[in-house]
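With one protein chain removed, the remaining protein chains of the complex are shown where they sit.
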Amino acid sequence: MTETTNQTGALPLPDRASQILAQARTMMDDLHLGPVQRWKAANPDGLAIGYMPVYVPRPLFEAIGCLPVTIFGGGDQVDIIRGDSYFQSYICHIPRSAIELGLNGHLNCLDGMVFPSLCDVIRNLGGMWKMLFPDRWSSYLDLPQNFALHLGGKFYGQELKRIARELHERGAKAYDPEALRQAMRNENRRRLAINVLDDLRRSEPWRLPASDLYVLLRAGGLMPALDHAELLEEFADAVRSRPARPFDNVRVVLVGAFCEQPPLDLIRTLEKSGCDIVDDDLQLGLRYIESAMDAEAADPLEALANAFIQFGAATASRYIGTAEKGAALLEKVKATKADGVVFAAASFCDPALLDQPMLEAALDRASVPFTSFKFSENTGQFQVIREQAGAFSDSVKLWGTVQ
Amino acid sequence: MKCVVGIDLGSTTTKAVMLDESGQIVGKGITNSRSNYAVASAIARDEALTNARFSLLDRALGRSTHADAVQARALENDLLSAFRLELYLDELVYLEERVMALLQIWSPSPLRDAVTAATTDLLADMQHTAPDLFLGGVERKSDFFRDIAGQAFVQGAERVCAKSDVPFERLVGLFDRAILDVETRVQARDFGVLLPTAVARVAVARKVSAGVRAVLDQAARDAAAEPVEEVALAGTGYGRQTLPFPKEAVRSEILCHGRGAHRVFPGTRSVLDIGGQDTKAIQVDQNGVVTSFQMNDRCAAGCGRYLGYIADELNLGLHELGPLALKATRMIRVNSTCTVFAGAELRERLALGQAREDILAGLHRAILLRAMSLLARSGGIENEFTFTGGVCKNPMATKLLKELVVDNYGEHIQLNIHPDSIYMGALGAAMFALDDYNAGHPSLMPTVQTGARSQPAPLFDASCA
Partner (left out) sequence: MSTALPVRNRPPVSLRPATAKDSSQDRQKQMIADHYEKLAHAKENGQKVVYTFVPGNLTELLQALDLLPVLPEINALQSGMRQKSAGYIAEAEKAGHSEDVCTYVKCDIGMLKSGNFGPTGTKLPEPDLLLLSYTGCFTFLKWFELLREEYKCPVVMLHVPYQPDGKISPEMREYVVNQLRDEVIPALEKLSGKKLDMDKLKEHLDLSRQAEDDLVKVWESAKHKPSPIDGYFGGVYYIGPIFTSFRGSQDAVEYYRELRAECEARILRNEGPQTPDGLMGEQRYRLVVEGPPNWTSFPDFWRMFAKEGAVVVASTYTRVGGLYDTGFRHDSSQPLETMADYCLGCYTNLGLPTRVDLLERYIREYEADGFLINSVKSCNSFSAGQLLMLRQLEQRTGVPGGFIESDLVDPRYFSKANIENRLQSYFQMIDARRLRVSA
């Protein structure tokens, strides 16, 4: 693939925004988790805890002196040998590369792994991890699917306490409510910074293409929330002064890539095909809690649990409860003034692919055009997607719908 | 001599190996697989028997250090070519018979007459030029009748069509139809007739002295006269489910490949076999007994067939891919080995301006990565490691495999590749046949009706000499 760092009209000046982007890109591409190693060198008492997508309660980890590290697999740059040896052809790609990285020693700087309940594959990967790495701490995190505060909320609070207890037994700090409040404040600040950038990509997508925002957010999986918030804030200031010219693209919401991530080139392919991605569920964990957490609560742990229960994003791995299926997506389309939806699910992704027909039906009822394709993290061919996305954006532009 | 036979019926070729009672390999043979498995097996067996007879002949000639015997022995390759020529000529006669029979079905017309005349002309010419094909000193790319005769027929058809109104497609169509009949016939091989005839032809063609001729005649008579009794049979292979053998004679290809590889390289603990239709990773113990195995799943990604598609897409011969890939200056990363999309992937990359060699290198690597996964799934690679199957003849594949083995399992793993690795399955089967024989419950190959030798082929005439 030919590399161009600037796809959408902004001039390649060595401005501060571009520097930050380049820095984030380097972090994202570092399969040996260099940023985490550096954090550990600077925080010798801290533990680095990896976690699989989508959501984990990051502030809890930070509160007990741990760095939560998002493991998004190996992208398209890892030779998969042993990873493939453990999975049949009909299973998605991210567990293969996660295992490959683990067995290759790429994840050696991690002191533990968390496998949140997302789907059966990631759940079972947690069990495999215990067998493959018996000497390292790892845990399944059972996120509740019952959203009554006194039922699911209570259970989840107990899960959080268990995690904190187990990590404390392995050298993390003891749980301290004030430390958690501070971590939640930091996370809230990061969330605000993301919101600012989200607003920018919606109002001036040519100035901040989704692919750039994606790279910026990837850095967030490798650093504390406060550091990331500051980085994003600095970027937001810098990027506004970056010269850019508007493009005439269609506005789309991208849905389905909440766990296994598409190659960056795939996101860029969509942009080059005439789609401004004004919302997406890429790296959903960072945006999962859709409202500020109550960082001043008397019992911050309960507040953290309740935030999951009350403000969790409507995504495929979360039971919809009594809400109407697809309503959240339609709301998003409306709020972002999107022209259509692009479903991009990882091949063999149960949650995304089982969810999709219901979302499509909701879009149909509301006459919102959509298109769909599948990918895997190491997809190397974009020709078909380019054509499909191009045809989609053209037809939406011409007719406002898909003919 | 009592012997046992092992047959490996593959998707593209059928192999046979013959062992004597002591377990020594006395013959091996190969033919192209065809619609009739029984015929393919019988022909492979006959090829192995031919190979065995020639071994006998070689042994007989090797016993003497007399100058005539030494000279005679130097003519062995010619003798084999002459022997093949006899078989070829016999097949040609049958081919003509079938073509004429097919033409009989056509309704009489000027076209039929023209085609009949052209075919007669063409076949006569093939017969005439055949000796040169076999004894002209040019190396044959294949010993399969379909390949040699097909090439000669197409060349001949181009020639006769250029000077007549006969449509080329009609002629080739006739061949394509008739060859099916020829290929489903088992040729009788009477060594008592064929060997002396071959000797006579070589004697004339190579102008041998009377003394050498006498030595050759005697050796041929002896080799043909040695009774060879087939006492047991075992079969395996891709078409195992419909093998033309009794159920008791059928052995798992996994067991056969593992055992064959272990026999040839007794230090073998891990075996990788990449064939046309599947890839197998096998672990064996110190006795060659399979302890674990894995085969690729229902998806054929990463098998030899994948390279076949790539070769077709590039309009290259399969054997040309490896050497071309070796010329790569960089390795393009290819993440998919999906056979269905092989062509599309290649075209897209070529369109991007990537070099053919570099893409090929990446494609080879992708296949080998799949194979490495399968090996890991079966338990990894233990020293020694033996690579078999059609793809082990590909130099790029073996180069990459060596690198990957070192990277993933270290320098200490010895990689074995044998020039006869294609016979490993048949060899393993033959060893099982010998077990059966020694245990007193051998199976035998059902008799396949052999087609009578049509008529003595014209030996030679003065113009040949």
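Here the chain labels run A and B in written order, and each chain numbers its own residues starting at 1.
Please note the rule applied: a contact is a pair of C-beta atoms (placed from the backbone, for glycine too) under 8 Å apart; a residue touches a chain by one contact, two chains touch by 3 or more.
Keep in mind that what you see is a predicted model, and the values were worked out from it rather than measured.
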item	value
Residue, one of A:K130, A:H168 or A:R386, that touches the chain absent here	A:K130
Residue in contact with the excluded chain [from A:A17, A:V36, A:V56 or A:V121]	A:V121
Among B:S22, B:N287, B:T329 or B:T447, residue touching the chain not depicted	B:N287
Touch criterion as defined above, residue of A:D198, A:E271, A:D294 or A:D355 at the omitted chain	A:D355
Among A:W39, A:F61 or A:F87, residue touching the chain not depicted	A:F87
For subunit B, the residues touching the chain missing from this view	240-241, 250-255, 285, 287, 289-295, 297-298, 377, 379
Sites on subunit A contacted by the missing partner chain, in the whole complex	85-88, 90-91, 95, 117, 119-121, 123-128, 130-132, 139-140, 142, 144-146, 148, 150-152, 154-155, 158-159, 162, 316-317, 319-321, 325, 345, 347-351, 353-358, 360-361, 374
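As a convention for this text, only the chains that are shown with their structure count from here on.
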item	value
Subunit A-subunit B separation of Cα centroids, rounded to whole Å	55
Complex interface listing, subunit A residues touching subunit B	2, 76-77, 79-86, 88-89, 378-381, 383
Contacting residues of subunit B [partner subunit A, same complex]	297-299, 301, 333-336, 341, 344-345, 348, 352, 369-370, 372-377, 404, 408
